[in-house]
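Shown here: the complex without one of its protein chains, the others still in place.
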Amino acid sequence: MSGNTLGTLFCVTNFGESHGPAIGCVIDGCPPGMALTEADIQLDLDRRRPGTSRHVTQRNESDSVEILSGVYEGRTTGTPIALLIRNTDQRSKDYTNIAQSFRPGHADYTYFQKYGIRDPRGGGRSSARLTAPTVAAGAVAKKWLKEKHGVEFRACMTQIGELEIPFESWEHVPHNPFFAPVADVQAYEDYMDRLRKSGDSIGAKVRVQASGVPVGLGEPLYDKLDADIAHVMMGLNAVKAVEIGAGFDSVTQRGTTHGDSLTTRGFETNNAGGVLGGISSGQDIEVSIGIKPTSSIISPRHSINTLGESVEVITKGRHDPCVGIRAAPIAEALLALVIMDHALRHRAQCGDVESGLAPIPASIQS
Amino acid sequence: MSGNTLGTLFCVTNFGESHGPAIGCVIDGCPPGMALTEADIQLDLDRRRPGTSRHVTQRNESDSVEILSGVYEGRTTGTPIALLIRNTDQRSKDYTNIAQSFRPGHADYTYFQKYGIRDPRGGGRSSARLTAPTVAAGAVAKKWLKEKHGVEFRACMTQIGELEIPFESWEHVPHNPFFAPVADVQAYEDYMDRLRKSGDSIGAKVRVQASGVPVGLGEPLYDKLDADIAHVMMGLNAVKAVEIGAGFDSVTQRGTTHGDSLTTRGFETNNAGGVLGGISSGQDIEVSIGIKPTSSIISPRHSINTLGESVEVITKGRHDPCVGIRAAPIAEALLALVIMDHALRHRAQCGDVESGLAPIPASIQS
Amino acid sequence: MSGNTLGTLFCVTNFGESHGPAIGCVIDGCPPGMALTEADIQLDLDRRRPGTSRHVTQRNESDSVEILSGVYEGRTTGTPIALLIRNTDQRSKDYTNIAQSFRPGHADYTYFQKYGIRDPRGGGRSSARLTAPTVAAGAVAKKWLKEKHGVEFRACMTQIGELEIPFESWEHVPHNPFFAPVADVQAYEDYMDRLRKSGDSIGAKVRVQASGVPVGLGEPLYDKLDADIAHVMMGLNAVKAVEIGAGFDSVTQRGTTHGDSLTTRGFETNNAGGVLGGISSGQDIEVSIGIKPTSSIISPRHSINTLGESVEVITKGRHDPCVGIRAAPIAEALLALVIMDHALRHRAQCGDVESGLAPIPASIQS
Partner (left out) sequence: MSGNTLGTLFCVTNFGESHGPAIGCVIDGCPPGMALTEADIQLDLDRRRPGTSRHVTQRNESDSVEILSGVYEGRTTGTPIALLIRNTDQRSKDYTNIAQSFRPGHADYTYFQKYGIRDPRGGGRSSARLTAPTVAAGAVAKKWLKEKHGVEFRACMTQIGELEIPFESWEHVPHNPFFAPVADVQAYEDYMDRLRKSGDSIGAKVRVQASGVPVGLGEPLYDKLDADIAHVMMGLNAVKAVEIGAGFDSVTQRGTTHGDSLTTRGFETNNAGGVLGGISSGQDIEVSIGIKPTSSIISPRHSINTLGESVEVITKGRHDPCVGIRAAPIAEALLALVIMDHALRHRAQCGDVESGLAPIPASIQS
């Protein structure tokens, strides 16, 4: 258990490095009988793909996925689904000059200390490129959850640097390079253009939502649904903060305000973010993540090298000036993987059958 | 894997309910040969114990721990350490009137939907009382980490409701009921007194720190050190938000600011919170958690019952008006359990020996 | 994962030592809503209990089990079921003289080398006494499997030393101290009396059967149903060999003989032992285990001590001259735990619903 597998029943084992021959994953535990083609997966991969606007890295990867196993005549068989994505546009020479230095904010120093060895090409294993297999696996989970339970996943950017992005509508999200829920993104385009020219990078905030999640998913103690959500979100490259529901706003709330009242028509509010006592309530799961600025910047930084000497580091290569921009589809995938895993865990212990009373409507407000 | 076990190599399996005969845990994977007595564990249990000030629940539990196994002649044997804490001060009748109703903000509704059955006495399994075995296990982890690596754990309250608590010194923390790092806590005493009289509750924010953590702990992808920290923290009752290092402040930071420069004397800053690429850097691990207000309040709330009918709920019993107050020792224990697990995982894969260059000093600032 | 937990979904974490204050286990993953009392568990514990005939150890343990958690108003809640058995009849002084020596055939040497520390009292953790919590957990699994699927578990002794025991009927098993499926056990009584007087011990062979197992349990590759059965059986103290179905007889069988033909009335034979490709076929699961002679004998043996010096060892204390005699109820419990785990795993991935065609009758012969 060296940390490259996610999930206990819907298990995703991720492999590969940014500049190795290929990246991919093996999904073990997918229920049999679901229609699945490479096109189902490619859709989300394309949403995450680099090189799609001037605001993200210009590395040009087609990210074409090949299903190696687990699907027969277009349907999942219940056996492991191996997904392969070949790397095609590596420029490893970009990394020659930093091979012996530790880039600030990067995993260079810690990998070197941990393993005594390090693949410097594009960050090797620590690269955000490794989110592609996660997105591919998430697409499989999303499909099952949608077909079985009607669950929908959505994510959008809510802040970029100092600029808070107001929520207008989910409909705008697919139509701009920022996954922003607004019609007019000119301000963000300008902001990013200025930033890119300055050779700097910036953080962002992203909101992720799952609606239609069945009530009852999650485990009572350590593996609470929100705990597992926090695990995957904080595990996403560059994420430094995670909130569920009201999040840090809960700190200043009173009990009389925070606790979401139940009525026969549904919950009156959703401060809980869809999770009570670690178990889904049937309301929308609401998550927010804070993402740090990209560490790969062309501005010179102080650092040391593998000999322990002072050096100045400039990170060339092709990088996202705001890694948060492409985080939306990844965060959706991660949320889907957690919910999928808990859907199977719930079924293992409690069966397919409904228990208790009929779930109340998710919310009278949404 | 129904979620009641924490850790992959230092595994803590937690059992019990708030009003059952006993609570406890089994620790599997503790290295052999460490001196361990019940007194070592009792110390942290006493820090978490209810009934120690007027600002926390008045339930009077001695929380005496009995070591049932895994220790022979005062030393751990490498076999499972079972810890037992008998419940002694249950008042289950307090819960008769809410047995058929769902308290807002509580796990009542979700447990009932998940399991089709529910132990209403004190919240049963969802009670914060179940943090006691976690604290007990954490004390074992803390002892090993201190003796083996010199790691120290500290936590303090940084905000209670609207009141931000300035950081004066860690020395004040043990001397007031709020785990506040300030000499004068009169303002917080008054605030809590007013709140208690109003029958309401309030949220809080707590900071947790580990210092002396060896460089190299954590796994590259899903089980990053910070991901596992977020998992345990978000899994703590009432927690709705988790930050590592700069946390949400990263959103507005530039890359030139956020990335902590390395020098031969150490890191210049600690925006990373001690974790780079999911692996400890040797700097202090810095975590912050946001805790919601207690859901058990005597003010009447709208809800429904198990028949789906509208009801009004008042939660009697003995409750913490601010669950965040007792969170500090629990958060320390959780952080210790994560770091302990990763210390063993690191040893499994990379051995006891140092790799790479000698770690640089943790920080030139701290 | 230090090896003290069995199962992936129906997880049993076992703790305790032969002469410590208590032994027990925590069951995590039991489905909610099943009626369960201590009496349900005690029944199987009593079948395994020492001191019930002159042919087994005279240690007098009541093995009374206390349910500490996971059951509310007589029904499982879906939360961890902790089971506690206090040790009451320890005679640790019996072990003073062997505390520094390694008894041949025992775990003394290997524990000392592994942990650098060892609890010599009654073998500590390596004692067969630790099968009691396994039997207790198995009783819970048996109850669920019987109520949900009608599965029945049976075990009997088929050989004791050189004496093969013919199979007459399962009905005889509960009526003699050998779990022998024959009416007249005088020959085995005499055999054991002679052996006990000679200060020696003997091996045995035990057959275990599960009938009514649903078709479809087991995983395709490493965690095959028979693989997991072999795991638990070989993990039982003193077991040195495991067979499924035809077992070693398969070596001399032809393919035309071994492969069990299917007909519309059921399978014609059961050489497979109820498992095909690692997945249950609906036929009886048939397992056979070979058990070594007890290592604790009063005849003197050559050995060494912790200083590496030659010594002569005599094992006093109260021991079973044939550990195989009490193995039957334990083997049943182990088989039940494996099948229970796979029943939940099946449900997780494939759901409660029947798939494929209606299962054919288990066998036209049985």
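Here the chain labels run A, B and C in written order, and each chain numbers its own residues starting at 1.
The rule we apply is simple: a residue touches a chain if its C-beta (ideal position, glycine included) is under 8 Å from a C-beta of that chain, and two chains touch if they have at least 3 such contacts.
Worth saying up front: this structure is predicted, and the values here are computed from it rather than measured.
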**OP:** Based on the whole complex, identify which of C:E219, C:D284 or C:E332 touches the chain you can't see.
**Re:** C:E219
Subject >> Touch criterion as defined above, residue of C:N4, C:S69 or C:Q90 at the omitted chain >> reply: C:N4
Subject >> Residues of subunit C in contact with the chain not shown >> reply: 1-6, 8, 14, 102-116, 125-126, 130, 159, 161-162, 200-205, 215-224, 226-235, 240-248, 250-264, 268, 271-273, 275-282, 290-297, 299, 301-304, 306-310, 345-346, 349-350, 355-360
Subject >> Where the missing chain touches subunit B, by residue >> reply: 1, 8-9, 29-33, 78-79, 220, 344-345, 347-353, 355
Subject >> Sites on subunit A contacted by the missing partner chain, in the whole complex >> reply: 1-5, 8-9, 11, 13-17, 20-24, 26, 28-29, 32-33, 66, 68-70, 72, 75, 77-82, 84, 114-119, 124-125
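Methods note: only the chains that are shown with their structure count from here on.
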Subject >> Euclidean distance of C-alpha centroids - subunit A vs subunit B, Å >> reply: 25
**OP:** Can you check how far apart subunit B and subunit C are, centre to centre, with Cα atoms defining each centre and the answer in Å?
**Re:** 38
Original post:
Counting in whole Å, what is the centre-to-centre distance of subunit A and subunit C, each centre being its mean C-alpha position?
Top reply: 45
Original post:
If you look at subunit C, which of its residues touch at least two other chains?
Top reply: 1, 8-9, 29, 32-33, 78-79
